[in-house]
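Take a look at chain A:
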Amino acid sequence: MSAEQLPALVVVAPLVAAPVALLARRALPAWMVATAACGFSFVAALALAVQVTSGGAVSYALGSWPPPWGIEYRVDVLSAFVLVLVSGVATVVAPFAWASASAELERERLYLFYALYCLCVAGLLGMTATGDAFNLFVFMEIASLSSYVLIALGRDRRALLSAYQYLVLGTIGATFYVIGIGLLYLMTGTLNMADMAARLSDISSTRPVLAALAFITVGVSLKLALFPLHLWLPNAYTYAPSAVTAFLAATGTKVSVYVLLRFYFGVFGTRIVLEELPMSQILLALSVVAIVTASLVALWQADLKRLLAYSSIAQIGYITLGISMASREGLTAAVVHLFNHGITKGALFLLVGGVALRAGHAGFDRLQGLARTMPLTSLGIVIAGLSLIGTPGTAGFVSKWYLVLGAIEAGRWWLAAFIVATSLIAVAYIWRFVEAAYLAPLGGATPRAGEAPAAMLVPAWILVAASVWFGFDTSYSVQGAARAAALLLQ
Partner candidate 1 sequence: MSQDEGRYWLDRPENVAKLYRGLWIVGVLLVLADLVVHRHAEAGFDGGFGFYGVYGFVACVALVLAAKLLRRAVMRPEDYYDR
Partner candidate 2 sequence: MIAELPAGLILVAAGLALPLLPRAARSPVAAAAPLLAFAQLLWIGPGYVLEKDAFGFTLQLVRTDRLSLAFGYIFTIAAFLNAIYAWRVREGIEPPAALVYAGTALAAVFAGDFLTLFIYWELSAVASALIVWAGGSARAYGAGMRYMAVQLGSGMLLAAGAALRYAEAGSLAFEHVGLGSPGGALLFLAFGIKCAFPLLHNWLQDAYPEASATGTVVLSAFTTKLSIYALARGFAGTEMLIWIGAAMTAFPIFYAVIENDLRRVLAYSLNNQLGFMVVGIGLGTDMGLNGAVAHAFAHILYKALLFMSMGAVLLRAGTVKGTELGGLYKSMPLTAGLCMVGAASISAFPLFSAFVSKSMVLVSAAEQGYTFIWLVLVFASAGVFHHSGIKVPFFAFFAHDSGIRCKEAPAHMLVAMALTALLCVGIGVFPGALYAILPMPVDYVPYTASHVLAQLQLLVFSGLAFSWLKRRGIYPPEMRSVNLDADWFYRRLGLRMARALAALLQRLFDAGREASRQLGEAGAALLERLHGSEGVLARTWSTGGMALWAAILLAAYLLLYYADKVDRGFIFLLILPFLIGALGLWADSRRRDDD
């Protein structure tokens, strides 16, 4: 196996695993295939990351058609970084899904769940690895369609409406995206992103190109749940099965952020997006509003899972805030927060999944005195919550640090103060959990069956440990992000 084939292998492994899991028709083999495929992708992604760090971008021509005629898979520092996050989280969530999905779904149809999971992973990895704009759309739809079904599998009937709404919105988003690509294709005659960028440089201010930018921006904003296009997200995350929520929250929106970065900086170019158009101001305004409103809404949620969903919207706001700065620090912050928030939120949703397994759902009435019956789960939530706040010594601090640095570098003091101040809202909503779990007396509705099974607890704690680890050892996350930022700004 040579390094040139890795970009394809990363994607192909889960893609092939999906029909295999389908054919297995039984839960256990399907699960094993899915886990193995995710693990394989993770290893391949790590190998790719090593490869691109030392030797530059890796390109793979699908079907041996050289780009720009054929479809090119192209992995550079940024995409390798996202690939590692997606496949890594997928690998951690897969063992969790065994215990969690078994409890939440019908046993006879479990194999379908794992097949869909593989498809979703393949879609997200494909979006990241491909260098072809239309191919990206296809993978986007693979990931989206499978995630609609996965969300609809939730136990609550509201999961159905959430999935439906997500389907409609997701399809509108994807269609907007493909309209944008169509306009770009009309103007450049190519679908290869690198080629497109080269050809766009002369005609970037023409009307169709600007329309394409608008369509792609709105389409991708829908997918990444940028305020005010976030409305599908809270319900989808709240009512989906726990494993699905954790996986999607950690990866789904992050890959969309990646797509946005790719198009802004890799295709349209900084000059047109951020200098000629008021793009950065719009993005900044939307991010600021997203952070404030979503954080405040989170504060009053009656359900921990829904609270975390709203907090995700706020955290995405921090990522887009970093993008809007369009500086080295800002982009580093965006990319590193994409990574750090992925693992932190993944950890939180996995732990909450454990609570939901024992209690039915994660409403605050079920959390009173939880620390007494589920001490490890509660502790994990607090630690990951600290990372969400951005406490020093956690991964979240690193992201916030670079955001503040970027704001200061740009001379925007109010923005630096804003970032610090809004972290206080995060303190408040995490405090609600601390208060309920640690300080309140044991409630009548609090689950008493003890900790979640080890198969769920161990993956969750791996991510908790990771969100602490990356607060101290930033050599991978920050250096990777900094390299990616440098690449984007070239």
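Simple rule for what comes next: a residue touches a chain if its C-beta (ideal position, glycine included) is under 8 Å from a C-beta of that chain, and two chains touch if they have at least 3 such contacts; residues count from 1.
The set was built so that all candidates are chains of the complex that A comes from, given by their letters.
What you are looking at is a predicted structure, and each value in this text was computed from that prediction instead of being measured.
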Among 1 or 2, touch partner of chain A in the complex: 2
Touching residues on chain A, where the partner in the complex is candidate 2: 161, 164-165, 168-169, 172-173, 176, 205, 207, 210-211, 213-215, 217-218, 221-222, 228-229, 231-232, 234-235, 277-278, 282, 293, 297, 300-301, 391-393, 398, 401-402, 404-405, 408-409, 416-417, 420, 439, 472-475, 478, 482
